[in-house]
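Excluded from the complex is one protein chain; the other protein chains are retained at their positions.
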Amino acid sequence: MRDRHVIIAALIVFFGVLTSPIWYARAAGTTARGPEPKLPETEKACVMPVEYMRASHMELLLTWRDDVVRRNVRTWTAPDGKSYKTSLSGTCLRCHANKAEFCDRCHTYAGVTPYCWDCHVDPKSITGSGK
Amino acid sequence: MSISRRAFLGTAGLSALGLTGKTALDAFAQQPPHEPASTPAGTRWAMVIDPKKCLEAGDCTKCLDACHRTHNVPAIDNRAHEVKWIWKESFEHTFPSLQTDFPPDALRDKPVMVLCNHCDNPPCVRVCPTQATWKRSDGIVMMDWHRCIGCRYCVAGCPYGSRSFNWSDPRPAIAQITPDFPTRSKGVVEKCTFCEERIAKGEPPACVAACKAKALVFGNLNDPESDVRSLLRSRFTIRRKPELGTRPAIYYIV
Partner (left out) sequence: MFMFEKAVVGSRRYWAWILGLLVIMGLALLAYLRQLSVGLAITGLSRDVTWGLYIAQFTFLVGVAASAVMVVLPYYLHDFKAFGKITILGEFLAISAVTMCMLFIFVDMGQPMRVLNVMLYPTPNSMMFWDMVSLGGYLLLNAIIALVTLGAERKRMAPPTWVKPLIILSIPWAVSIHTVTAFLYNGLPGRSFWLTAILAPRFLASAFAAGPALLILLCLALRRLTSFDAGREPVRKLAVIVTYAMLLNVFFILLELFTALYSQIPEHVEHFEYLYLGLHGQATLAPWMWTSSVLAVASLVVLLVPSLLRRESWLAVTCAMVFASLWIDKGLGLIVGGFVPSPLGAVTSYVPSVPEVLIVLGIWALGFLMVTVFYKITLSVREEVAAS
């Protein structure tokens, strides 16, 4: 086996690359426990039950978006009868005021970058000048 | 598997029809958006502008400052990329068909406020391929910045130059972001939306509220007692390029 050294070196590199997710996660400190979004202190219930929001908050937001923009309908009534103003910055962020500690926790964990924030303003991010 | 080609194609065709049929029917059976009771049925919003009152106020920019601040309109230095919802234009450029060699002193070289005309028959709505811009039942030509693909066909379609495109991310050029109204992203077209979010709360448009000279009057054309109707009854007004059949909702008192 003339090429033994090359083969062994290549095998080491290969297995290193194959197991790299393990080393990367170790180094970054992320665990398999999942994201831990910080829940709001004052309110205990969101506009919809937690299970629905976890799975389908995007659907709700899209309904709200089309209601406001395309149908000029600015309030929404939940199945439990309570009515809310359809606004991301105004209603959602009123309770979930800290986007970085709530929204971003799960989004970063899942590797999702919703483009809502290209336009919609997170009130906490305004310091006085743009950006 | 022994299936004849004819049978296969027949099954495939029926399956395709079954999968796409409902979507196609939905698309062509579009329901008109229904509006809430807050907008009285049969409203037609319009604005009457009195350039003379505007000129008397001098170098005032209160209306455009208010509009651009309320709606996070970026202030871009480069004229090629500027974004503006309401601005001053010369009388000759606003009304090119009224070109005259001897203009009256009152209007010679003096600026006139121009904005989206919220036409009754808007060419921009006719050409938009995604219905990202459409005409509401209350007359406002509205924009959906989520759906706009940035093709700029509406910009080509507008006979008045009322629309602006975001050539780059506008946020760096916004001095002070107003948090309760979104900014826009790069790559979409924007224009005046008659402050529909303020009208929904019963407030007049920002420019109208900011104008100290009361040069901008906003109201419902379908209400014979409204301010706009009484102005139209008593004063001679013109609109921009009426010969094009767009039927603008912005009237100028001359």
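Letters A and B mark the chains as written, and numbering starts fresh at 1 in each.
Please note the rule applied: contacts are C-beta pairs under 8 Å (C-beta built on N, C-alpha and C of every residue); 3 or more make two chains touch, one makes a residue touch a chain.
This is a predicted model, so every value here is computed, not measured.
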Interface partners of the hidden chain - shown chains only, full complex considered: B
Among B:K62, B:K110, B:R147 or B:R229, residue touching the chain not depicted: B:R147
Which of B:R108, B:K186 or B:K212 contacts the chain that the document leaves out: B:K186
Hidden partner chain, residues of chain B it touches: 27-28, 79-83, 89, 92-94, 96, 114, 123, 126-132, 147-153, 155-161, 164-169, 185-189, 241, 244-246
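Methods note: only the chains that are shown with their structure count from here on.
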Where chain A and chain B are represented by their mean Cα positions, the distance between them in whole Å: 34
List of chain B residues in touch with chain A within their complex: 33-36, 39, 72, 74, 134, 136, 142, 144-146, 169, 171-185, 196, 200
Chain B contact footprint on chain A (complex, rising order): 65, 69-74, 89-90, 115, 118-121, 123, 126, 128-131
